[in-house]
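Only one protein chain is missing; all other protein chains are in place.
Here is subunit A:
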Amino acid sequence: MLALLLVFVIAGGARAAVDSTVTVALKAIHGLQFDVVRFRVKPGATVRITLDNTDDMAHNLVITQPGKREEVVNAALQLGEKGPAVNYIPKSAAILWAIPVVVPEETGTLSFTAPKETGVYPYVCTFPGHGFVMYGAMYVTDGVLPPLKEDKAVPETRRTAETTAQAGHAQHAPQRFHPYQPEPPFLYRIFMPDASPAAIAVSLPHDVSYCWDAGTCRLRYAWEGGFLDQTKLWPGKGDTEAKLVGTVFFRDKTAYPIQIGADKQTPAVDFKGYQLIDRYPEFHYTVDGVDVYERIQAKGDASGLVRTFKIPKAEKTILFITEPTDGMVYQSSGGRWEAGRLKLSPAEARQFTITMTKKAD
């Protein structure tokens, strides 16, 4: 492997009166971006730049003369088959310094003496396709930087102030994530907290939501007061999961809530899919080979859930098991409750509802 991590030290013609070295630590991050999109150095300063590639593709870094970023990016594109051999860095008088290609998880370094001429010196990744979005600006100045919002030297998407969580921000017009505005009930298959990776998040009317897990074939939890923080939903690269908005009022703490026949503890389950009935999903799964259908609605006063089960081919007694400390009061359309367990005859199990109401505090 070639030594990709060359240190380019370019001694400027004139010796600048420098104080100590300024170190700028840059990272190449996912989404074709540098984590830092601008920084300031004094004219003639000794500068050391490190480029830590935390992305999963290779990048380089080229510093150009003021106003020459696009020219250099286009020249890099023109390299064609000669690109790899020169680290996608074209021969150009507009290029001042460069860090050759840095592969993921490696770090490249560059040291140089900043120009004496003040100005905005672009830095950019000239990898084919990257250069039009992946860039930033080195300000060589003794003065102050323009407001970030108006800084044309940084990518438009990065001209917002450091976006720290604006959780308390009042809801203005709801942000649209689709070409339509979903109205509950609707669902997303999405990575959810406290569930297997095959989770389904369902938004019900009355601001009630639940997480049903297709990996384990069960209702995992339900919450009230909102649905999901959409901005966390589809970020592109990087691990993520949806964030709940509201308060969880129920978590299933049983080993498994449905039991077919006698007293086997952990049944074998298999997810089969769902159909939409008035837009409500009715989940279909098997428990020890027996077909179960389950549809979940919100109680009209948002105080809990109504779960409609169908086990049309039940041949044995069906048990529905609850956990006394789960904060819910259970009622059923049929069967007999015994110590938190609902016993249903095969006939009763063909269709039954379980109403779960939050206990009054």
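What we mean here is this: a contact is a pair of C-beta atoms (placed from the backbone, for glycine too) under 8 Å apart; a residue touches a chain by one contact, two chains touch by 3 or more; residues count from 1.
In this section, contacts and distances are computed from a predicted model.
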| item | value |
| --- | --- |
| Absent chain [UniProt protein name; select from "Spore gernimation protein", "Glucose/arabinose dehydrogenase", "ABC transporter permease" or "Tat pathway signal protein"] | "Glucose/arabinose dehydrogenase" |
| Contact with the hidden chain (one of A:Gly238, A:Gly289 or A:Pro312) | A:Gly238 |
| Candidate in contact with the missing chain, chosen from A:Gly67, A:Pro146, A:Pro197 or A:Pro312 | A:Pro197 |
| From A:Gly119, A:Gly215 or A:Gly327, residue that would touch the chain that is not displayed | A:Gly215 |
| Among A:Asp56, A:Glu117, A:Asp229 or A:Glu315, the residue in touch with the chain that has been omitted | A:Asp56 |
| Residue numbers in subunit A that touch the chain omitted from display | 1-2, 30-32, 54-58, 80-81, 83-85, 88, 103-105, 127-130, 133, 176-183, 186-191, 195-198, 200, 214-215, 233-241, 271-276, 278-279, 281 |
